[in-house]
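Selected chains from the complex are presented in situ; the others are not included.
Labels for the chains are A and B, by order of writing; each one numbers its residues from 1.
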Amino acid sequence: VGTPKFYSDRLYDKTPPGVVTGLAWTSMGGSTLFIETVLKKPLDDGNEKEKGSLEITGNLGNVMKESAQLAYTFTKSFFTQQYPEKDYLQKASIHLHVPEGATPKDGPSAGCTIVTALVSLALNEPVRDNLAMTGEVSLTGKVLAVGGIKEKIIAAKRVGINTIILPEENRKDFVDLQDFIKEDLEAHFVKHYNEVFKIAFPNL
Amino acid sequence: VGTPKFYSDRLYDKTPPGVVTGLAWTSMGGSTLFIETVLKKPLDDGNEKEKGSLEITGNLGNVMKESAQLAYTFTKSFFTQQYPEKDYLQKASIHLHVPEGATPKDGPSAGCTIVTALVSLALNEPVRDNLAMTGEVSLTGKVLAVGGIKEKIIAAKRVGINTIILPEENRKDFVDLQDFIKEDLEAHFVKHYNEVFKIAFPNL
């Protein structure tokens, strides 16, 4: 029924703090997606009710909802480790959304992207320009392999991405790609979220 | 089984504060719908329980419920930015309803309409007369393309709408319409909710 349109491909020219570009893989090919996070209400408004909570929308399937929940848990422990003096995530009630709302999305491969969006929000710091990433994350920060590397990279390049973070376990999938797909692309392969953090926020 | 009746088409001659006209698109064609919002109880009644809450009714599907939730989150941050001195949305427990209650409704395309209804309620200010809008909204206020532009515009004109707000991404769909559909209609194309706000409340 016609060409599918991925409007979200050009939703952001430059992602603000709290927003990170992920990569999705569907039966129709690869596409980029955005993980958006914002603070739902001022940190210190005296209302204790929703302190340290995460609301999730975007027509996500159960696996992706669980992925967001565990990414949130990991982010809180990771952030406390990196910045013991900051209690932002303990106080913040956060809303996470994945446009567009009508497109069903599922799977665990946005794990790293969700963690990075939450860290970016907590630091009020955007990630480096033209960066995208894909990779499941475990509750302790291990980065796990995902599918559709070729389709995801083609989709990323189509929207001007020039730096990409992939699971170490997917290195072989990347190496096997034809050269014209790999050219003009800086690819990083990671085993733990610590490495993602250093690449996404090079100035910290 | 006979002609479907869209009673809501003429539910309001003039929308009060908190009520905004949206546009729906079903297998039977386009129609207008109203997003109604009201305050559930006095702002300062000493009851902290439902402070800053949103109740949703109107036989909405999951995508539309999520759309309302994220529109609510965006509205709170947008409103705080525009009016830092006003804490209405932090205090208010709001009920949002979409008549008629028996008609199932779904989809993300009422996002902009919901935000505008909430802003209108918080400001106690009606939107400009004969205005309707359609457009998905993202958590950061980006306005995304929707379907059924032609059917929606025909439905809007049938009930006397003369100003319409559409996503910039749908400009092409509008331009392609026959002239007799477009005539007597002031169309605005927007990329971010900021622009919707200026058009809906021209005197602020």
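Structure notes:
Everything below uses one rule, namely that contacts are C-beta pairs under 8 Å (C-beta built on N, C-alpha and C of every residue); 3 or more make two chains touch, one makes a residue touch a chain.
Only a predicted model underlies this, so the values are computations on that prediction, with no experimental measurement involved.
The total count of identical chains across the complete complex in this file is 3, with 2 shown in place.
To be clear about the criterion, only the chains that are shown with their structure count from here on.
Its C-alpha atoms superposed on chain B, chain A is turned by 60 degrees; the angle is given in steps of 5. Taken in their complex, chain B has these residues touching chain A: 48, 51-52, 62-63, 66-67, 69-70, 73-74, 76-77, 80, 90, 107-108, 111, 136, 138-140, 142, 144-145, 169.
By the touch criterion given at the top, residues 5, 7-8, 11-12, 16, 18-19, 34, 36-42, 45, 47, 49, 55, 57-59, 95-97, 99-102 of chain A touch chain B in their complex.
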